[in-house]
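The structure appears below as structure tokens.
As you look at this complex, bear in mind that one protein chain is not there, while each of the others sits in place.
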Amino acid sequence: MKWSVIFDALPYLLEAAGTTLWVSLLGMALGQVLGATICIGRVAGGRTLARFGALYVSFFRGVPLLVLLLLVYYLLPFIGIDVPPLVAAIGALGMSSAAYVSEIFRGALYAVPRGQAEAAAALGFPATAIWRRILLPQALRISLPALINELILLLKASSLISVVGVAELTRTGHSFAAATYRQMEIYLTVACIYLIMNLALAAMGGLVERRLARG
Amino acid sequence: MMSQPSLADQPMVQMRGMSKSFGHHAVLRDINLTVERSEVVCLIGPSGSGKSTLLRCINFLETYESGEVRVEGRLVGYTDGPHRRRMGGRALRDIRRGIGMVFQHFNLWPHMTALGNVAEALVRVRGLKQAEANQRALDMLTRVGLTDKANAYPSRLSGGQQQRVAIARSLAMEPRLMLFDEPTSALDPELVGEVLQVMRDLAAEGMTMMVVTHEMGFAASVADRVAFLDEGHIVEYGPPRQVLHESAEPRVRQFLQTYHERNSF
Partner (left out) sequence: MDWALYLHYGPSLASGFLVTLLCWFAGGAVGIVLGFVVAVLARLPSPPLRWLLRGYVEAVRGTPFLVQLYLLYDGGPAIGLRLEATQTGIVALGIYGSAYFAEIFRGGFNAVPRGQVEAASSLGMTPPAIMRRIRLPVMLVAIVPALTNMMIILSKETVVLSIITVPELMYQMQSMAAETFATFETILAMALLYWLMVELVARLGRSVERRVTAFMTGVA
């Protein structure tokens, strides 16, 4: 084991880890917004909206992420939009995540005890208020553990965007490994960095869960 | 070596100075209890008094720390001798083969039919061939009145039927002692009778039985002796008349008051 290689590579790897984190968060944000929209469309929208939502979820959960990435990457120039690979990557991550997030939200909404919305309706609340004050806040709280888990999954999934040329952690590691021929050391380091990030996220998630359980 | 007293002289169950704790919480304190062959003993008392734990110590589903539990003279759970060591698996299984246990929640195996449940131990533990085991199992099911349900899965049976299958499952092993841990507590009231009837028949046939129960009517009419437990102690132990109607112990009277008021027995 040649440890010095690791020390040389570390600054670059850590910087790339930052990119990984950043990309994952952006993808998560997109996924949340899109996912929430689809969820609400499926639950409260009309029949066509619900069908479209179901189709979206089926497609973006059924197609492997790598295929999706390439699809987005080649789709945009095909229809005339020219974007840097990073944007395409975040777009693919976000759209894929949205499918899972919308299911998480949907499950959380159904988990809110029915009686609460009924009580509000009996008191004369308008529908929008019931959503805003009763259903959404509780659904959010219920779905938080699953959402943090989704972020962890996104972080791992982001390793795939290396194939479209984004300089995130896996790609940087791959370049270093190929250049130095010390693949084992470099990849172990890369794996450790991912592991630490995920464990930190999981720990934060646990904290958040405990805080919410008390409130 | 001293000659062992013959098996016929031994009480079926003998507990001397038995104590058990869960951590710092003492659940059973200095239990002294004897159950003779063919006796029916009912254990009654408030929740948390240790009745079920006492029963489960007899076949070592619960461990105990001090004192002795002997079944047919044989020490349960530990080796007999100057230094007490935990009994080996084989010896424990050997003891358990002679003891039948019926649980509050039946514990039938959901992936086997009624017949399958009853025959299983005959094949795995007794080593019978499947065909012979099935025949014996069918006889047992007939004995508890469930011949026509032999091929039904537990999920299709009522609670009372499931419990009767459970009794048949234990009976198939021809135990010399049967332990019942609140056998009717999980049943709808209208299903309790069919299970109690099976238990009455067993008692009439001379089976040695220990029953933890809240069914005072059963205790009054079937038991040879009744033990009242409270907070880990046996407060009173004697014939049903003595414990249920003539007890001088305040705790016993207090507990039985609600049953008397409702004219349960």
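First chain written, first letter: the chains are A and B, and each begins at residue 1.
Please note the rule applied: contacts are C-beta pairs under 8 Å (C-beta built on N, C-alpha and C of every residue); 3 or more make two chains touch, one makes a residue touch a chain.
Bear in mind the structure is a predicted one, so any value in this text is a computation, not a measurement.
Of the listed positions A:Ile40, A:Leu68, A:Leu93 or A:Val166, the one in contact with the omitted chain in the full complex is A:Leu68. Of the candidate positions A:Ala17, A:Ala88 or A:Ala177, contact with the hidden chain is made by A:Ala177.
Residues 58-59, 61-68, 70-71, 74-75, 78, 152, 156-160, 162-163, 170, 173-174, 177-178, 182-184, 187-188, 190-191, 194-195, 198-199 of chain A touch the missing chain (whole complex, contact as defined above).
For chain B, the list of residues touching the undisplayed chain reads 59, 61, 89, 93-94, 96-97, 99-101, 103, 105, 107-111, 120-121, 124-125, 153, 155-156, 166, 169-170, 173.
Throughout what follows, only the chains that are shown with their structure count from here on.
Chain A and chain B, compared by their mean Cα positions, are separated by 56 Å.
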